[in-house]
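Left out: one protein chain. Kept in place: all the others.
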Amino acid sequence: MALFLSVKKIYKIMGDVNTFIQQVPLEYFIILSTVLFCLGVLGVLLRKNAIVILGCVELMLNSVNLLLAAFSAYKGDGNGQLLVFFIMVVAAAEVAVGLAIIAMMYRNTRSVDVSIFNKLRG
Amino acid sequence: MDQFLFFLVAFLAIASAVYFVFARNPLYAILSLIVTMFSIAGMYILLNAQFLGIVQIIVYAGAIMVLFLYILMMLNLNKEDESKKANLPKFIGIFSVCILFVGMLGAYKGLTGKTTAAESIDNSVGLTKNLGRLLFNEYVLPFELASILILAGIVGAVLIGKKDL
Partner (left out) sequence: MENLVYAIVLLPLAGFLINGLFGKNLPKVFVGGLATLVVFASFIITTSIFLGFKSDSAPVVVKAFEWFRVNGIQVNFGFQIDQLSLMMVMIITGIGSLIHLYSIGYMSHDKGFYKFFTYLNLFIFSMLLLVLGSNYLILFIGWEGVGLCSYLLIGFWYTNEDYGKAARKAFIMNRIGDLGLLIGIFAIAAQVNAIDYLSVAENSSKFALDSSAIIFITVSLFIGAVGKSAQIPLFTWLPDAMAGPTPVSALIHAATMVTAGVYLVVRSNFLFSLAPSTLNLILFIGIATSLVAAFIGLRQNDIKKVLAYSTVSQLGFMFIALGAGAYTTGMFHVMTHAFFKALLFLGAGSVIHAMSGEQDMRFMGGLRKKIPVTYWTFLIGTLAITGIPPLSGMVSKDEILTHIYAKSPLLWGLTLFSAALTAIYMFRLLFLTFFGEFRGTEEQKHHLHESPAVMTIPLIVLAILSVVGGFINLPHFIGHGHFQKLAHWLEPIYVYDIETPEIPFATEMILLAVTVIMVVVIFFAVKAIYVTKKKNALPEESYTGWEKLSARKLFIDEIYNAMIVRPFEEAGKAAAMFDKAVLDPIVNFIGLGAQDSGRAAKRLQNGNVENYVLIMSLAIGIVLIVNFLLK
């Protein structure tokens, strides 16, 4: 019974996005998304572990997804959320291939440190 | 109430992202990334983007992060295998990120704190039914191409990962 009530409450909450929109301005989402994005860039610049770098890329993608979904909800346009869907698809494929490459990297050099891969010097 | 929820979830997301970026142990980093994914899913729910929220949990937190963990554990890294970075690049990196942050914020200059009128917004956009209708009517071609993309990704990953070609 409590479960049913909580689900109903949740459902009620879920259906009332209008109040949400009125209470939380769009700018908050923008700032949140920007912060997450910059954290992702920071991670790419600071970390040397290839897997963590890939994870930071995922973080950046997620921040963009969040922003797109926010705009879509605030403007009542469904195209934004569809784009998010496609971004997720691409991200999934990319992670698969990227991790396979990292596995190959490890197999050849016994390390996933990106600083040892500098053979493309000028 | 809604504001409080928003700040809660946002704080959770940022905190776990920060820990992910600065954690020494890669395993802890990945785990905190999972928390981040979940919090972003919560955000989606708050925005009534139900489909996206569920897909986020299933795909991101459930598949991609698990893949990360697989690879991480397969590599059998020590807790601290990562070499230290020199100081100068670190500072320049932080500095450039700050510049990036400021720049990006500057791009949003001119936005007022007002929200749009509530009546004109269709708040059932995020429902699966509506999204599905959009997906299969207007975006059916990208949808099919996305499936081919995933196929390519699978084939590529398998080929790259093989021990001997």
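Worth pointing out:
Letters A and B name the chains as they come in the text, with residue numbers starting at 1 for each one.
Operating definition for what follows: contacts are C-beta pairs under 8 Å (C-beta built on N, C-alpha and C of every residue); 3 or more make two chains touch, one makes a residue touch a chain.
All figures in this text were calculated on a predicted structure; none of them were measured in a lab.
Residues of subunit B in touch with the missing chain: 89, 92-93, 96-104, 106-107, 109. Across the interface with the omitted chain, subunit A contributes residues 41, 44-45, 48, 114-115, 117-122.
Here is the rule we go by: only the chains that are shown with their structure count from here on.
A separation of 1 Å divides the Cα centre of subunit A from that of subunit B.
Chain contact summary for the complex, subunit A toward subunit B: residues 14-15, 17-28, 30-32, 34-43, 45-49, 51-52, 54-56, 58-59, 62, 65-66, 69-70, 72-79, 81-82, 84-86, 88-97, 99-104, 106-107, 111-113, 115.
Residues 1-3, 6, 10, 13-14, 17-18, 20-21, 26, 29-30, 33, 36-37, 40, 43-52, 55-56, 59-60, 63-64, 67-68, 71-72, 74-75, 77, 81-83, 85, 89-90, 93-94, 96-97, 100-101, 104-105, 108, 111, 113-116, 118, 120-123, 125-126, 130-131, 134-135, 139, 142, 146, 149-150, 152-154, 156-158, 160-161, 163 of subunit B touch subunit A in their complex.
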